[in-house]
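The next block holds one structure in the form of C-alpha cells; read it before the comments.
Missing here is one protein chain; the remaining ones are kept as they sit in the complex.
Moving on, here comes subunit A:
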Amino acid sequence: MAQSDTVEGVEGLAQDWSSDREAFRDVPWGKGMMWIFLLSDTFIFTTFLTGYMTVRLSATAPWPVPSEVFALTLFGESIPLILIAIMTFVLITSSGTMALAVNYGYRRDKRKTFWLMIATATLGAMFVGMQIFEWSKLISEGVRPWGNPMGAAQFGASFFMITGFHGLHVSIGVIYLLVVAFKVKRGDYDNRGYEIVEITGLYWHFVDLVWVFIFAFFYLW
C-alpha cells in the first residue's frame, strides 16, 4: 500500500487489519482469519481439558463413572452412554452434510447448498436439544458445579464448563449457518464467490472436532 493511502487512528487500525494477506497464497482473507480464530479456540478448549485432567488426577474421592452417569433407560433396559453416542452420530452426520454443502457451493448450486446447510443447522439444533436434556437430567439428580451425590466434587465443574462451552459453540454455529444459508439462497455470493460456505464449514467441522476429544476424554475415559 502506498504511503499516501495510509490512515491513522481507529480507521487506520481497521484498514491495516483488512489489508490483503502476503504469506497465505490462494487462501481468501476470511479463511485465513477463521483458521487463526480456530487456532486460538484450540488453545481455549485444550486449556479446559487440561484443567479437567488436573482436577481428576488430584481428586481423592472416586470419580463418577460416566458410563453409569450418562446411562439412559430405554424400553425397560439401562443402556450405558446411549444419549452421548446418539449426540456423537448426530454431530458427525451434520459434518457430512456440511462437507457436501461446501462442495455444492463451489458448483454454484444454490438450492442444494441452501438445503444442505439447513440440514446441518437442524442437526446442530438437535444436538443442543439433547444437551439441554442431559443437563436437566444431571441437575435434577443433584449434580452441581461444587458437588454431586456420585463422587468427586470436581466432576460437576468440569462437566458444566466443558460441555457448556462446547454447546455454546454449537449454538453460535447454528445461527452462523442459518445466516449464511439464507444469504446463499438470496444470491449474495453470486459475484463475491462461495468461499464463505467453506469458511462456515471450517467452523462447523471444528465444533465436531472438539466433540471428538470431549467424547474420548470426558465420556469414555
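Just so it is clear, a residue touches a chain if its C-beta (ideal position, glycine included) is under 8 Å from a C-beta of that chain, and two chains touch if they have at least 3 such contacts; residues count from 1.
Here is the rule we use: contacts and distances are computed from a predicted model.
**Student:** For the chain omitted from this view, which of "Histidine--tRNA ligase", "NitT/TauT family transport system permease protein", "ABC transporter ATP-binding protein" or "Cytochrome C oxidase subunit IV" is its UniProt protein name?
**Tutor:** For the chain not displayed, UniProt's protein name is "Cytochrome C oxidase subunit IV".
**Student:** Just one of A:18, A:60 or A:73 touches the chain that is missing; which is it?
**Tutor:** Checking the options A:18, A:60 or A:73, the one contacting the hidden chain is A:60.
**Student:** Which residue from A:19, A:46, A:78 or A:136 sits in contact with the chain not drawn here?
**Tutor:** If we include the chain that is not displayed, A:46 is the one touching it.
**Student:** Which is it among A:88, A:113 or A:158 that touches the chain not included here?
**Tutor:** A:88
**Student:** Among A:27, A:72, A:161 or A:178, exactly one should touch the missing chain; which is it?
**Tutor:** With A:27, A:72, A:161 or A:178 as choices, the missing chain is touched by A:27.
**Student:** By the contact definition given up top, give the residues of subunit A that touch the hidden chain.
**Tutor:** Where subunit A meets the chain not shown: residues 23-28, 32, 35, 38-39, 42-43, 46-47, 50-51, 53-60, 67, 80-81, 85, 88-89, 92-93, 95-96, 98-100, 102-103, 106-108, 193-195, 198, 201-202, 205-206, 208-209, 212-213, 215-216, 219-221.
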